[in-house]
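Notes for the one structure printed next.
All protein chains but one are shown in place.
On to chain A.
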Amino acid sequence: MPVAIKAENISKAYQLGEFSTGTLSQDIERAWYRFRGKEDPFLKIGETNDRTMKGESNIVWSLRDINFEINQGDAVGIIGRNGAGKSTLLKLLSRVTTPTTGSIKVRGRIASLLEVGTGFHPELTGRENIFLNGAILGMRKHEIKKRFDEIVDFAGVERYLDTPVKRYSSGMYVRLAFAVAAHLESEILVVDEVLAVGDAEFQSKCLGKMGDVSKGEGRTVLFVSHNMASIQQLCNKGILLLNGKLVDSGDTESIIKHYLKLSANNSLITQNNIEIDENTVLEEFKLTENIRQFEKIEFVLKISSNLAGNVKDLKLVLESEFGERVCVVDLRGEYVENRNEHGAVIVIKGRLVNVPLLPGMYSAGIYIETTLLKRDIMPLGVFEILNENQFGEQYSRKLTGHISINLEV
């Protein structure tokens, strides 16, 4: 398979904060430095993009030295937390802005879908907007004409074709917009999280269409989403970004696993002390990492509070890798009530026995209700149910679903 996209050392710096004040004098200063052949003093090297830390300069590297290659026909999911640089990467690929350093080489036409309905004019009819939007996305008029019926068919808005789109329902609007984009004749399709709109039926239709695009038509797709389920469904490759750096790339499954581990490690458990509210602190949380099905999960939970009777409710929560809540373990009872005296520490050392979860990655956290607030603290840890049953036999394929129930006859 030939390479469709090759990124070499791409970085992107952004200036933080206000632009207006002092811009002119800074510009003159920078121009003066460049004029003398010195390095731009405002691009300080070495600052990473961690939004939780306070940086020294007001330049931040949204992407840093990214290298990758993408083969033709691959569907690649770009994964990372908010602010990891995913959108910046898509912006560079779709040529909305240019990298600060490095280069991206591309074979074929790129069509980007960072937003549906870019350039739709509310006063124009559906028909007129199909042509306008198609042209904005880089299609020639005759190409649009050729695929016009397909587009209308896919969007399912035939009756409203000659109505201004300002009278469309938001669902119809999105359907039409996506339909135009999905029928682009480009070799590479770059898609941001645009599928968060529309009803479930249309969403699966879009995913199906994008699957066709990569598998059936041999086009390359780059896809950013927070929804791991759709990434898994659509992509065969993944790229994991963390604070503007590429930390892993490979097949989707392993990248998603890596991401989930990362997000758990990064989420405060390393600090051990998580403030729940002003009176309550989660001091410790521990969990068994890998078990087989129907084995037990051991956990330790330590909460301290300087108010009597502060903790009203406490539950252990397990979620699937796609963020669906799978089960809840009620921890109320003598643990909470009896030890909840003034300045007391609640320590629960427990075991979940006969865990009936199917193989896969899960994350664990707690739900807590105090006199001040109710909140989920997720994820505190990630564990894996290994792909074998209690007798050590491997399942031949990955099962979908989350729970298996033992049968007695």
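Keep this in mind: contacts are C-beta pairs under 8 Å (C-beta built on N, C-alpha and C of every residue); 3 or more make two chains touch, one makes a residue touch a chain; residues count from 1.
One rule holds in what follows: contacts and distances are computed from a predicted model.
Student: Tell me the UniProt protein name of the chain this structure doesn't show, selecting from "Transport permease protein", "Xanthine dehydrogenase", "Lipoprotein" or "DNA-binding protein".
Tutor: From the choices "Transport permease protein", "Xanthine dehydrogenase", "Lipoprotein" or "DNA-binding protein", the unshown chain carries the UniProt name "Transport permease protein".
Student: Which candidate, A:G83, A:G102 or A:G323, sits in contact with the chain we can't see?
Tutor: Candidates A:G83, A:G102 or A:G323; residue touching the omitted chain: A:G102.
Student: Have a look at A:A31, A:I136, A:V328 or A:V353 and name the one touching the chain we're not showing.
Tutor: A:I136
Student: Of the residues listed, A:R147, A:R219, A:K245 or A:H402, which one is in contact with the missing chain?
Tutor: Missing-chain contact among the listed residues: A:K245.
Student: If the hidden chain were put back, which residues of chain A would touch it?
Tutor: Counting only chain A, the missing chain is touched by 1-3, 6, 14-15, 19-20, 23-24, 27, 67-71, 74, 76, 91-110, 112, 114-115, 118-119, 121, 123-124, 128, 131-132, 135-141, 164, 237, 239, 245-250.
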